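Below: one structure in structure tokens.
With one protein chain removed, the remaining protein chains of the complex are shown where they sit.
Chain nomenclature is as follows: A and B, assigned in order of appearance, with residue numbering initiated at 1 for each chain independently.
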Amino acid sequence: MPTVIQIVFGLISALIIGAAMMVVLARNVIHAALWLIACFFGVGALYLLLEAEFLAVVQVLIYVGAISILILFAIMLTRELEGARQLARGWRLWLGGAICALLFAGVLVPTLAGHPWNVPPPLGPAGTPEVVIGAADLGRGFVFQYLLQFQVAGVLLTVALIGAIVIAYEERGRRRRVLTLAEEHELRKRQEPATAEPPAGD
Amino acid sequence: MTMQIQRGKVVTVERGARGQRVPGAGLLASMAVVWKHWQGSFRKNDSFEKIHGTFTMEYPEERPRLPEAFRNMPILLYDEASGHELCTSCFQCQRICPPQVIHMSQAKDPVTGKALPALTEFVIEYDACMSCGLCAEICPFDAIKMDHAFELATSDHAGLTLHREQLNRPISYYEGIAPTMWAEVKDSAFKKLQGNIKRRPDVIGMAPNLAEKIAARRRELPPAEVVPAPSVSVAPPEAAKDDWSAKDVTGVWSAKDAKPGEGRESSAAAEAPPVAGAPAAPLDDKAARLAAIKAKNAAKKAAEAQGE
Partner (left out) sequence: MYDIVDALLNRTFGLGWPGWSVALIGHLFVASLLFVVAPFQMLFFTYYERRAIARMQDRVGPNRVGPEGIWQPLADGVKLFTKEDIVPDVADKWVHLIAPCVVVAPTMFMFAVLPWGPGMVPVNLSVGLLFFFAIASVTTVGLMMAGWASNNKFALLGAMRAVAQMVSYEIPAVLSLLAIVMLTGTLSVVELIAYQGGLFIASADMPGLPDLGLGWIVFTPVGLLAFLVFFVAALAEGERTPFDIPEADSEIVAGYMTEYSGMKFGLFYLAQYLLNFLLCAMAAVVFFGGWQGPGVGWLYAQAISPANPDGSGVFNVLAGVLGVFYMLAKTYGLFFVMIWVRGSFPRLRVDQLMDFGWKFLIPLTLVNVLSAALWVALTRWGPEQGITFTAGWSPLLRWGAAFVATGAVNIGAYLALGRVYATAQAGRGRVDVDELELVTTTR
């Protein structure tokens, strides 16, 4: 990899890892959510570095544009997070941290060690430079090869949408409200049909 | 549908029938109305009857056309022809002014000490004046009128206390800003002014800024009418002149009443020195008339006193 790309990769990775650390270390939950958004941006930048433009754009559109809002709304609407959390202290903190680090290393180290790095990029037919996958190819994949998965994902999203509407729906009868004059009049007319109406049109 | 409730009638309008036309046609109609306004606004609107055109008056290049009865801040009027102010210092405007911003002092005859229908000083505090116009309404001589001046903003607060010289305006100015209103009161105002001019000796009551007119009037008056130095004492004894203690005032009046003959003599004698030189015919005449009136009153009092 050329040096410039290595430097850029290093910077982006530093952003991602730093932001991720701040997510867990920040005291204020809203700040943690904002650091998460920064992390998402970093991942989008990584995708751009990998020349997956469509994926980068979709990452920003979905994660930063929609899922972050969802996270923020969820935090703001469940606002019982003031006060000291039950943080582990002293030897419990160190023991817990050591166990987590060991487990993580147990997964990470064999993966890093056993993976073939520095694989040359794939060549297209007759030794031409690699073919960059674009949106068109992704689209063809969705519609031809991975059609079932695509449709299932669509059904899942529709179900979620309908579920949200069902949860938020209010029965009209359960709503109490102040009646407008017209509605009161209607009601009175219904309940006392014998009462003569005042002459209209004067 | 009309409904009777406690406070009156409520009329309901059914709006449901409008959904039959093309959806969005109403929106386009509103946009068409606004387009016409946009097109029409490139001309100036000069009459409130029309609805198109710009209503903006670009001050200060364009001035507002103020109605005659617009009132902002009072001014004093003087007649350019004779040079005399219309104000007689009758105190009516000072009495009626709600925020009490008018202050004046009346001129005194230097010879007799009587009040003259003229001003020596007139002050209006413009910063507190609320332009209610009551002073102009009540003035019996049409001497104080409401001006149209509204561009009075200043950073000099003390400069907002205006004196007579700054408040004076010629009648032609007022005639220019409120012709109809002036025409209604013109005749009576001039008639009263002539009457007042007769009662004002010398140049008292002329607008101070008209220097030439004052000089000309002085020249045309008989020299006897020229007001001597104001230090000449008149009927009341010298000692009591500036001393306003009750005793002395009473002393003055008692002196007049108790010794009518002596008073008359002393007043007659006092009149003689000021008119050194030329025979002051009108002044003497007036003084003589005054003395005659005093004598008559004194005689009447004496007669009553004797009669008891």
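Miscellaneous remarks
To be clear about the criterion, contacts are C-beta pairs under 8 Å (C-beta built on N, C-alpha and C of every residue); 3 or more make two chains touch, one makes a residue touch a chain.
Small disclaimer: the values here were computed from a predicted structure and weren't measured.
Interface note for the absent chain: among A:M76, A:L108 or A:L181, the touching residue is A:M76. When the omitted chain is restored, the residue from A:L50, A:A105, A:A135 or A:L181 that touches it is A:A135. Where subunit B meets the omitted chain, the residues involved are 15-16, 19, 22-24, 27, 30-31, 33-35, 37-38, 40-42, 45, 51-56, 58.
In the full complex, subunit A makes contact with the omitted chain through residues 2, 4, 28, 30-31, 34, 37, 53-54, 57-58, 60-61, 64-66, 68-69, 72-73, 76, 134-135, 172-173, 175-177, 179, 183, 186-187, 190-191.
The definition used in the following text is that only the chains that are shown with their structure count from here on.
Note on chain placement: the centre of subunit A and the centre of subunit B lie 81 Å apart, centres being C-alpha means.
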